[in-house]
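One structure is given here, and the rest of the page talks about it.
And then subunit A:
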Amino acid sequence: MKNLRILAPLSIGAATCLLLQSCSKPPSAANQSANTPQGKLVLTGSSTVAPLASEIGKRYEAEHPGVRVDVQTGGSSRGIADARQRVADIGMVSRSLKGTEKDLQAFTIAKDGISVIINSDNPVKSLNARQIVDIYTDKINNWKQVGGLDAPITVVNKAEGRSTLELFSEHFKLKTEDIKPDVVIGDNEQGIKTVAGNPNAVGYVSIGSGEYAATHQTPIKLLPVAGVAASITNVSNGTFPISRPLNLVTNKSPTGLTKDFIDFARSQQAQDVVKEQYFVPVSQ
Partner candidate 1 sequence: MTKPITREQDLASLTGNNPLSMKAERLSLFYGNKSAFKDVSLEIKSGGITALIGPSGCGKTSFLTCLNRLAELTPSCKVSGRILLGNRDVQALNVISLRRQVGMLFQKPNPFPLSIFRNIEFPLREHGVRSREEIDRIVEDVLRNVGLWDEVKNRLKAPALSLSGGQQQRLCLARALALKPEVLLMDEPCSALDPISSAVVEDLITSLHGKYTVLVVTHNLAQARRIADEVALFWVADETGQLIESGPVAQVFESPQHAVTAAYINGRRG
Partner candidate 2 sequence: MALLAAAIVLLIILFLVWETLPILQSIGLARFFNDSSWHPTSEEFNLLPMLWGTLLVTVGAVLIATPLGIASAIFCHYYAPRAIANLYRRLVELLAGIPSVVYGFWGLVVLVPIIGRIRPPGASLLAGILILTLMILPTITLVADASLTSVPPEYLRGCAAMGLGRWATVHGVVLPAASSGLLTGVILGTGRAIGETMAVLMVCGNVVQTPKNVFEPVRTLTANIALEMAYATGHHRAALFVSGLVLMVIVFVLVIAAELLNRGRIYV
């Protein structure tokens, strides 16, 4: 018993000491001296952007040994909130800023398209906008109504609030209340796996993930939208109609290290990283 009585306060004490120590540390000091940037940069926000930002961060660290770039996730809304409260130096947001967020500054580092996907066993070659709307509002609920097999359609939708859903419904003039999904998903990969495992499913995912999966033995195919084939190339040249920006946001005009990093992320030096992560570089 004595052991424990001593141990417990000890561990609490130890934790407190560590805690105090950490308080005395500046939480995220962006020590700026314009030419040789040093310090720590904290990015939080969208999980879609996080792997990309993380890779860009690694390359930036390699070129600026004094700098550490810490990337955290938690969703676009967290990126906005943290950037606004300056908890993070930079927020990551996988959509364009809304009207209420104009106090922040956004810098697009990459783009991402959205494509409709179906299982590769499904004979349907394309769906027009009207058909997609009808499928998502449950007016069409069998593939034979759009030229496919006689099978019920499994409609895969994204969870409310997600930017892919907002973009998708905006493009097809759908109201979120009118969508009658059979499955609701979160991340892109979940959508791909759901469609790959169900020959009668239809969904929409980030074009980069979709294209990667389709070309790597996952049984899905990407449908063209408005006659334009869904591909990274077509998003890049601007012909593909549904796309979203991946943004870095800051509270005020970035300076010093923050600015240097954002510039780096938007420069040629980071473009191949963007491509490696199956996103579309922004042409400068």
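Note that a residue touches a chain if its C-beta (ideal position, glycine included) is under 8 Å from a C-beta of that chain, and two chains touch if they have at least 3 such contacts; residues count from 1.
The candidates were selected such that all candidates are chains of the complex that A comes from, given by their letters.
No experiment lies behind these values; they were computed from the predicted model shown.
Colleague: Which candidate among 1 or 2 is in contact with subunit A in the complex shown?
Modeller: 2
Colleague: Using the touch rule from the top, collect the residues of subunit A that touch candidate 2 in their complex.
Modeller: The contact residues of subunit A facing candidate 2 are 8, 46-47, 74-78, 80-81, 95, 152, 154, 159-163, 176-177, 181-186, 190, 193-194, 197-198, 200-201.
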